[in-house]
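Below are the structure tokens for one structure; questions will follow.
What you see is part of a larger complex, with each chain still in position.
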Amino acid sequence: MHRLLITGAAGGIGQIMRRKLAPLAKILRLSDISDMGVAAENEELVICDLGDKHAVMELLRDCDAIVHLGGMSGEAPYSQILNANITGSLNLFEAARAHGMPRILLASSQHTVGFYRQDDYLETSAPMRPDGLYGLSKCFSELMAQMYFDKFGQETAIVRIGSCFETPRDHRMLATWLSFDDFVSLTERVFSVPKLGCPIIWGVSNNDTLWWDNKSANFLGWKPKDNSGDYRASILANVPRPDPGSVSALFQGGDFTQKPIVHDL
Amino acid sequence: MHRLLITGAAGGIGQIMRRKLAPLAKILRLSDISDMGVAAENEELVICDLGDKHAVMELLRDCDAIVHLGGMSGEAPYSQILNANITGSLNLFEAARAHGMPRILLASSQHTVGFYRQDDYLETSAPMRPDGLYGLSKCFSELMAQMYFDKFGQETAIVRIGSCFETPRDHRMLATWLSFDDFVSLTERVFSVPKLGCPIIWGVSNNDTLWWDNKSANFLGWKPKDNSGDYRASILANVPRPDPGSVSALFQGGDFTQKPIVHDL
Amino acid sequence: MHRLLITGAAGGIGQIMRRKLAPLAKILRLSDISDMGVAAENEELVICDLGDKHAVMELLRDCDAIVHLGGMSGEAPYSQILNANITGSLNLFEAARAHGMPRILLASSQHTVGFYRQDDYLETSAPMRPDGLYGLSKCFSELMAQMYFDKFGQETAIVRIGSCFETPRDHRMLATWLSFDDFVSLTERVFSVPKLGCPIIWGVSNNDTLWWDNKSANFLGWKPKDNSGDYRASILANVPRPDPGSVSALFQGGDFTQKPIVHDL
């Protein structure tokens, strides 16, 4: 690839991917609404509000591929969700359409299905059950991706990221952990497979504990290598076991299911 | 019921329901952004922009039940969809939550699944495939209803209305037609069943031609009586048969699948 | 048929079937642990405790067909369930095996699945979820029937009777009602179909409200004719609507789900 755009490059995952995805393209264009520091030689830095249609249109110019990590990445008041995630998605897909429809990896979230129980085992076709405004906005983005695929042929990999951290941090992450390296290998597959389409992919490592079935994405040839099970003993020893009746033990979305709705508009 | 609110009362379906649902409640509160004429004795008329949070909050005060027909009912520029359908839905559900969570009948649309082929036979659990911004906004409303049910217990009947007219008008409506009387009998069932939950219901009459399976809503005891098949001969005689390769013959959403996206914000 | 045995002939359904099934056989053998009155010309009356192996062995001698309505027909202390329903079932199937394996219609119950929600729509293959010791004993009988079929070829129609009364009596029975006539027509089909096998059949009339899918029994050619919907208006007018949070509105088994377990052995 010539130029790969990473949005949300100042965020938690974004900072890692800025480093790890560098080998995939000659030029990395990085965007965020926050400061991203100093550009390396192969980098272009663009401060950009995703809710600004014209800025996003400029942002995508001359990009071959997009890793869209930008927008609010957790529960937030409606005004922020609306600007960055809802209108922001439309801005992104409209800009992509205007610029030759480069392939997109869309960072969606397990909070699109957060109200399923932890002993439910989900295929990607399971009806969505968002656990808040954030989850709802990610459902919206996913369905917009599907609509742009059906209507215009835009290819997007919808990646429902579980918990993308250095290591799993609590009992729930034994199921939801996605290692950085597995995210990188998934990104490689998404941009090298001849035909992508518009698949939903559970962004989760090869964990012993498993809530999600990725068989519908087997055509990608992605095999995550890391396993949260390697950290189980440590978590059992150091992290208090959640009460069996608590949302942390009951729902896939954990405490997101209990966060308040803030309608500030 | 004491007071039933019908939003969108000046619209095509709204005008009919204003008359036909009158026997269900002592008082009809009717709202629209457009003029609704003169109030009858049992009616309260409220001009209301669904995108106005405070207005909607007032609108729902003291209502026992809501038939939500309001908002844009076809493809429209993003600014209008956003105001009336997206923010409008949040306004509605927040107001319902503040006012004791009266049961809601939410008018959704077949355009949530408009990109399925006409020879697909869908259960309500089929993944959504919206055919435009309008369909996408209806997906958003449906998922918001589900979220308010999971999070707060708000009961909503999600009715995916096909084509609600006096009679079916073309070949596609042989499958999608919902008669006014069948809509009325469905409304009666929604508000009289002891426990509603948050079901998705295909809003379609007892047509010979069938794309949608309502078995997941069988617990309601709703039996539509009208049949588009009674009008088949007339349609075959009077309406040109669409080209087999046209979107009118291919997709459930018909020509909505070809309407442009207008991003005017 | 020459001789048809009806067990439980003094019970609520038994008394009706004694009269209505008479045309199906030259001789009716009727049994119960309670008094059954005076025998008509075509009748043989046998007082019999189903928990008595030898008595049951005699009871089945020379019978061509069995309608097994006997045993406890509602929640009861364990000692009674054990004697009549659990050991009683083994006595029945062993006697049938000794006497040429006449075809059996086994009266099972919806309480084998009483813990499903009322908005669940069940096929006969759904995992059982009994709502008490009674339901559990019926699960046991059903599985015993299946085992005698797999092991010895004994044919049994497992009929999960909903609510078999003259008319439906409350909101729940709008879904569960089985009319007497429909039970009779089902019995006729069970004993006239060339090959029966060991099907599970939902014993329910052609009600508008429907929780159960009988498609796996379509090969029988049974078409129930009565419809609880004819009584809906009357029930809505005369029977208080159950609270949406009550077990009467939530679970298919209604208040059986709340009955205590009595272990008296």
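Letters A, B and C mark the chains in the order given here, with residues in each chain numbered from 1 onward.
The criterion applied here is as follows: a contact is a pair of C-beta atoms (placed from the backbone, for glycine too) under 8 Å apart; a residue touches a chain by one contact, two chains touch by 3 or more.
The structure displayed is predicted, hence computed values, not measured ones.
A.B. asks: If you could, jot down how many copies the complete complex is built from here, 3 of which are displayed.
C.D. replies: For the whole complex in this structure, the answer is 6 copies.
As a working rule, only the chains that are shown with their structure count from here on.
A.B. asks: Based on mean C-alpha positions, which chain is nearest the centroid of every protein C-alpha shown?
C.D. replies: B
A.B. asks: Quick one: report the Å distance separating subunit A from subunit C, using the average Cα coordinate of each chain.
C.D. replies: 53
A.B. asks: Take the average of all CA coordinates in subunit A, do the same for subunit B, and state the distance between these two points in whole angstrom.
C.D. replies: From the centre of subunit A to the centre of subunit B is 32 Å.
A.B. asks: Among the residues of subunit C, pick out those that touch two or more other chains and give their numbers.
C.D. replies: Residues: none.
A.B. asks: Would you tell me which residues of subunit C are touching subunit B in their complex?
C.D. replies: 118-119, 121, 171, 174-175, 207-211, 213, 229, 232, 236, 241-244, 248-250
A.B. asks: Mind pulling up the subunit B residues that touch subunit C in the complex?
C.D. replies: Listed in rising order, the residues of subunit B that touch subunit C are 155, 192, 194-197, 199, 215-216, 218-223.
A.B. asks: List the residues on subunit A that touch subunit B in their complex, please.
C.D. replies: These residues of subunit A touch subunit B: 53, 78, 82, 86-87, 90-91, 94, 115, 125, 127-132, 135-136, 139-140, 143-144, 146-147, 150-151, 257, 261, 263, 265.
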